[in-house]
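One structure, pasted below without further comment.
Removed from the display is one protein chain of the complex; every other protein chain stays in position.
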Amino acid sequence: MRNSSAAIRGQATAGDGAGLPADAGAGARSVVEAKGLGLTFQTGDGPVRALADVDLSIGRGEFVSFIGPSGCGKTTFLRVIADLEQPTAGSITVNGMTPQEARRRRAYGYVFQAPALYPWRTIEKNIALPLEIMGIGRAEQQERIDRVLDLVDLKGFGKKFPWQLSGGMQQRASIARALAFDADLLLMDEPFGALDEIVRDHLNEQLLKLWERTTKTICFVTHSIPEAVYLSTKIVVMSPRPGRVTDIIDSTLPKERPLDIRESPEFLKIAHRVREGLRAGHSYE
Amino acid sequence: MSVFLLAVLFWLAAWAFNEWLVRRQPESRTQARLIGIVVPLIFGATLLVLWEGAVRGFEVPFVLLPPPSAIWDRLINSLPILWADFRQTFLKAVLAGYVLGCGSGFLVAILIDRSPFLQRGLLPLGNFVSALPVIGVAPIMVMWFGFDWPSKAAVVIIMTFFPMLVNTVQGLTAASAMERDLMRTYAAGYWQTLFKLRLPAAGPFIFNALKINSTLALIGAIVAEFFGTPIVGMGFRISTEVGRMNIDMVWAEIAVAALAGSVFYGVVALVERAATFWHPSIRGG
Partner (left out) sequence: MVAVDPVANLPTARPTLGARLVGGKTVPILTVVVALVALWYAFAVYLNAPWQLDRYAKSEREWTAAELVRDTLNQERPVLPSPHQVMAEIWKTTVDVRPTSKRSLVYHGWVTLSSTLLGFAIGTALGILLAVGIVHNRAMDKSVMPWVIASQTIPILAIAPMIIVVLNAIGLSGILPKALISTYLSFFPVVVGMVKGLRSPEAIQLDLMRTYSAGAGQVFWKLRWPSALPYLFTSMQVAVAISLVGAIVGEMPTGAVAGLGARLLAGSYYGQTVQIWAALFAAAAIAAVLVMAVGFAHGLVLKRMGMAR
């Protein structure tokens, strides 16, 4: 079941906090398991190491944020999980399979930086897109569409076209689309990066509620410290050139998180540690 | 002379009226739309009045330039001949050639879609051929396929093929990287991606080619008739009536051709509006 190339695991781990309990039993329970993962792009200016020696284990039901400056490989790591990029070193499993197998079995939903809704389809039809591709029947399609539209508070907007909706609503629709086929794993690549602060707060709150209700595993890329701390059960701090994990912080915040938890001392303490981690990554330059 | 002066007076008055019209603040959208229609109509009417006035005022010989009223008379009185010419040239040669030329251009574009090598080879050549005086193949086609309409349709096929090929190939690359990645996360197959993403995204490009080709097709068919036809057809009529100095008949035929060309283009544009309603260039207008 395990990827056979797991044997070529890199030597010592790079990040100090990254030495997580990578015990054998974790494979069954963990959703994503990366060992010594590296990815080097061949560009015109020579090789670029986007990821180096990443060891990480993500358990079922966790909400994991990836934070770091641009170029730290957080998006690349997400794309490796999604089999949109292929690693050049180390091993990674998703649900105990290779990422390719996981993608073929539609193991995850992916939310991009932009909504990427097809403008020629209504919101409903956009949500139906993955269902059509996966060959799900008409009646069940409609049922699922109604359910996920309700989940993201877009009831009554199904017949609209994407360009008739605001940016925040479009991004919610794209989340609904990722939820429609009931994958346990949700990969979100800076989904709220292009939205203004107020809309963003609102969507963060909604996302937390949604996560609680659906008990999905969420991997969330962001470059906002408050967003990462507010949402996550686990924060992965990364640094660039080459992209490495510098710190992994388990959140001590309670599950119930009103928006004003962001002023509590505990929240600020975690935020401080994240900021320290980011600064440490930067001091190399 | 006084006729011409009257015409000039009419022109000045109409111009002043137009100036006044476009400076008005329209009170409603219908009024604004009405102004948008009336202003060019007035301009067109002044052109016709100036033409009539100049021809009568300066006593331009009839064989040089007949007045619009004489052309109108001739048009009304020779409807059967004009209809027969229209049927031969437009309904047979143009439509057959247009459908076959555009259809084969589209199919070849789909066929070479999976070979980047062929695309890189064919695309610059297609662009090059689009700039060539392709109409020159008309004598060859007449030699190969005889005097009747198939030879004209062949010219139309050759003229419309390359614009369609080039535009479709370009259109198929129009979908953004993110939209393609989305399809990949669903593990969608080649044909699913083609039909659900890339062809709809190529729509505006394909319609662009259809519009360009609608004008090319008519011109190609008419010019090809200069190289030999049975004794019917728009090109045939134009060249023989020029020889007989029946210039009013020539103008009547031109009016029919212009009308046919405009309606053809208009129909394609209407279908475009309906099919690619989602594109910013159309929904913005």
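As written, the chains take the letters A and B, and residue 1 is the first residue of each chain.
Note that in this section contacts are C-beta pairs under 8 Å (C-beta built on N, C-alpha and C of every residue); 3 or more make two chains touch, one makes a residue touch a chain.
This one's a predicted model, so the numbers in the text were calculated from it and none came from an experiment.
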| item | value |
| --- | --- |
| Displayed chains contacting the withheld chain | B |
| Option from B:Leu79, B:Leu132, B:Ala177 or B:Val267 whose C-beta touches the chain left out | B:Leu132 |
| Identified contact with the non-displayed chain, of B:Phe43, B:Phe195 or B:Phe277 | B:Phe43 |
| Those residues of chain B which, in the complete complex, touch the missing chain | 15, 18-19, 21-23, 35-36, 39-40, 42-44, 47, 61, 63-65, 115-122, 124-125, 128, 131-133, 135-140, 142-144, 215, 218-219, 222-223, 226-228, 234-235, 238-239, 242, 247, 250, 254, 257-259, 261-262, 265 |
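As a convention for this text, only the chains that are shown with their structure count from here on.
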| item | value |
| --- | --- |
| Whole-Å separation of chain centres (CA-atom averages), chain A against chain B | 51 |
| Sites on chain A touched by chain B in the complex | 82-84, 103-104, 106, 108-110, 112-114, 116, 118-120, 129-130, 132-134, 161, 163 |
| Chain B to chain A touching residues, read off their complex | 176, 178-179, 181-188, 192, 196-197, 200, 203, 276-280, 283 |
